[in-house]
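Here's a structure for you.
A protein chain is absent from this complex, but the other protein chains hold their places.
Residue numbering begins at 1 within each chain, and the chains themselves are lettered A and B in the order written.
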Amino acid sequence: MSGSALLLQFLNGLAGANSLFLVAAGLSLIFGVSRIVNFAHGSLYMLGMYVAVWLAPATGFWAAVLLAALIVAATGALVEIGVLRRLYQAPELLQLLATFALVLIVRDFALWAWGPQDMLGPRAPGFGDAVFIAGAAFPRYDLLLIALGPLVFVLLHALLTRTRWGTLVRAATEDREMAAALGVNQRWLFTGIFGLGALLAGAGGALAVPREPASLAVDLAAISDAFVVVVVGGLGSVPGAFLAALVIGEVKAFCIGYGYSEITLAVEFIVMAVVLVLRPWGLLGKPLPAPRGAAAVEPPLGRIDRKAALALACLAALLAGLPLAGDEYTLVLATDILVFALFAVSLHFIMGPGGLASFGHAAYLGLGAYGAALLLLRAHAPTEAALALAPLLALGGAALCGWFAVRLAGVYLAMLTLAFAQIVWSIAFQWDSVTGGSNGLIGVWPAPWLASKSAYYYLALLVCGIGIALLWRALGAPLGYTLRAGRDAPLRADAIGIDVRRVQWIGFAIAGTFAGIAGALYAFSKGSISPETLSVPRSVDALVMVLLGGVQTLTGPAWGAVLFVWLQDELAREVEYWRAAIGAVVLALVLVFPRGLAGYLKERFAR
Amino acid sequence: MTALVVQGLTKSYGGVQALRGVSFSVSTGELVAIIGPNGAGKTTCFNLLNGQLAPDAGDITLDGRSLVGRAPRDIWRLGVGRTFQITATFGSMSVRENVQMALVSRERRLYAPFAAFPRLYAAEADALLERVGMLEQAARPCALLAYGDLKRVELAIALANRPRLLLMDEPTAGMASEERGALIALARALAKTDGIAVLFTEHDMEIVFGHADRVLVLHAGELIAVGAPEVVRVDARVQELYLGAP
Partner (left out) sequence: MALLEVRGLSAGYGRARVLFDVELELGAGEVVMLTGRNGAGKSTTLKAIMGLIAREGDLRFGATPLGRLEAFEIARLGLGYVPEDRRIFTALTVAENLQVGRRAPRPGLPAWDEARVFALFAPLAAMKERPGARMSGGEQKMLAIARTLMGNPRAVLLDEPSEGLAPLVVRQMAAALAELKRAGVSVLVCEQNAQFAARLADRAYVIERGTVRPA
């Protein structure tokens, strides 16, 4: 690469850093004050894009940018007042889930309002042409963005350091409780900071319109980029977000410049992982203070006694009889249910007893599915071998991600696992020659002896049944108890000879492997596989299944999967915007039962 | 017989010297109390002994083996049991299972994927619970216990590995006054019968002067007095810096 090309890539990176910074700064500010990681922040960015594209023909570009930012800011403030304000005392997991429900709702709203096609926006008047830098053409608009990033940073810095409001924000970021003891009303502070964060995200989206089309995939791409930026920069630090946005912007620009756009996310992930290991709180962040007050005590996990074992055996026998009674549609649905029951139980294994809530569990489902399809189509392996070996790919992925994951907790863990899943997704999505890109792989049909729906159903029943039984058994064995010990009281566990990270890593790898088994079964049952299998919404599906059934119950997650897959099947047939419907259901559950459905029932019946 | 020997223990963080050159020893069967105002270095000392922190200088040996540079889990295997200032038990497990967990760890079967946990070492766990007077409550979830009972469970867990040294960080904090004497008397009895060296921190002076064999007084990271309770109680510096005039 020549010197001038290098310079251009460098400038390109700076321009890209602008929108990264705007999104990440908002996310970071919101987190700093409220301790909530707003998953929907990428959705606000996407909303900014769509609103700007939509308004521009009527109002002109610059007015559209301004209006889009204001509309998104108002949306953010309303979301805080209507939803998040009710959740500040709720467990972290439910907060994350609620903001994710918003992602689903916003995405379907955009689909309803603007349709599935990408929408190209106008160019900025006066900035539509190119300038020549070192003999090469460079978009004039990008120069504007390069200047805008530092300008916003300076303005934001001034707002935070020169105004009383900014002083209160910084005080609350450092010590919320002490600020309250001095009479600072946090409610309005929180609404304000959400509005400001949303304003920045909306502006970032609107300003990105001349560079890229508005599309429905922008939300998750933006949020996973923003996660990487805030983790690298340090949650809660605006200068950190600025620095990290520059770093990540350059990483992206140079990966693309050198023709390796496929590995951009992977490189980002490596940067993030290295930073997390060396400086767990980011480049300019500070360690989060430990939550004040006593930790939550988890209830005991259920046990399968003789009666329950008998009931489950009866159920298995009943299920074995299904092909005699059901039609093909029922059998396919039942196979799906079995596969997702195993998937949910595998997530529960590490999330409930292990205490590590993975927001990217679909990565391992997808690795299993792609592994099976690739073994069959590319290596021409027989069905049996493909099914048996594919989970090893999931094991590898889980061992890799898990090694980092067990060093983190809470929101950092959620962000890392989500970012990892997004990377696996983007590899599947972009590596056309191997994975078939966005179309995926077709013709993943099993060997003739498994070709009939009933034969395959029996296979799924057998494999999933055994898989679930093994996982449940392990939870009643020392392994499961050791996981719980590490979750309940890490200090105590360490003080009686338990290597907490090690047992969590083992648990993470086991969970990933069983998700991979489910994925391999899934690929052959569908006959095709697409990146959608390992997308982030799929990961969240699994979380919802587990939460529906109850995180701290043994068999609950399996029932949660049954309910969820059935509900999804019904909704997908009856309702056009079923993703939003699921989002609304999740939001309602979280708002009505902020301690979880199972927790509510338990409380109810304990009285 | 001397079990624990601490020599020249020094630790500073954030520019503050939390401990400077502290040396002492604890013998088998002996109950030693560490007292001193908040910030004197008591908890730092404990965290160094059990491996949660590494010292800047100095040595810690138990039965002649150095504990410095080892992780808490390894120090436990060498025979150091610990109870925490704010109780740390496994809340999702029953009382018996809490003790079984320690026994399973002692036998190095932590990762066994198929053995039925509830049956492992249940009899031995019950025997330990009987010693601390918690057998009747063995099947109750730890999350439902009274605070004083939790402290007893912690004691049983600490005993599971047949410790040579028992560290108790404010064992009676958070308990009603009538439970306090009973708990420390129990620890004392166990120390004498099993030959365990016991080191504990405590704010309740009735407990300290009523039950300890010896008392160490820390002030601003330094050991300012060591000796029998009746000697320490009348020490002029200790009265000036900590106890106040009698």
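In this text, a contact is a pair of C-beta atoms (placed from the backbone, for glycine too) under 8 Å apart; a residue touches a chain by one contact, two chains touch by 3 or more.
Keep in mind that this is a model prediction, so the values were computed, not measured.
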Full-complex touch with the removed chain, picking from A:Asp129, A:Glu177 or A:Glu576, is A:Glu177
Option touching the unshown chain, where A:Gln186, A:Ser224 or A:Thr335 are the choices:
A:Gln186
Contacts from chain A to the absent chain lie at residues 164, 167-168, 170-171, 174-175, 177-186, 293-295
Write the list of chain B residues that the hidden chain touches.
37-39, 86-87, 146-147, 150, 170, 173-177, 203-205, 244
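Everything that follows uses one rule, which is that only the chains that are shown with their structure count from here on.
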List the centre-to-centre spacing of chain A and chain B in whole Å, with centres computed as mean CA coordinates.
43
Under the definition above, what is the set of chain A residues touching chain B in their complex?
294, 297-301, 303, 470, 473-474, 476-482, 484-485, 487-489, 491-499, 503, 506, 552
Which of the residues in chain B end up touching chain A in this complex?
50, 52, 71-74, 76-77, 81-82, 84, 86, 88-94, 97, 100-102, 104-106, 109-118, 120, 141, 143, 157, 160-161
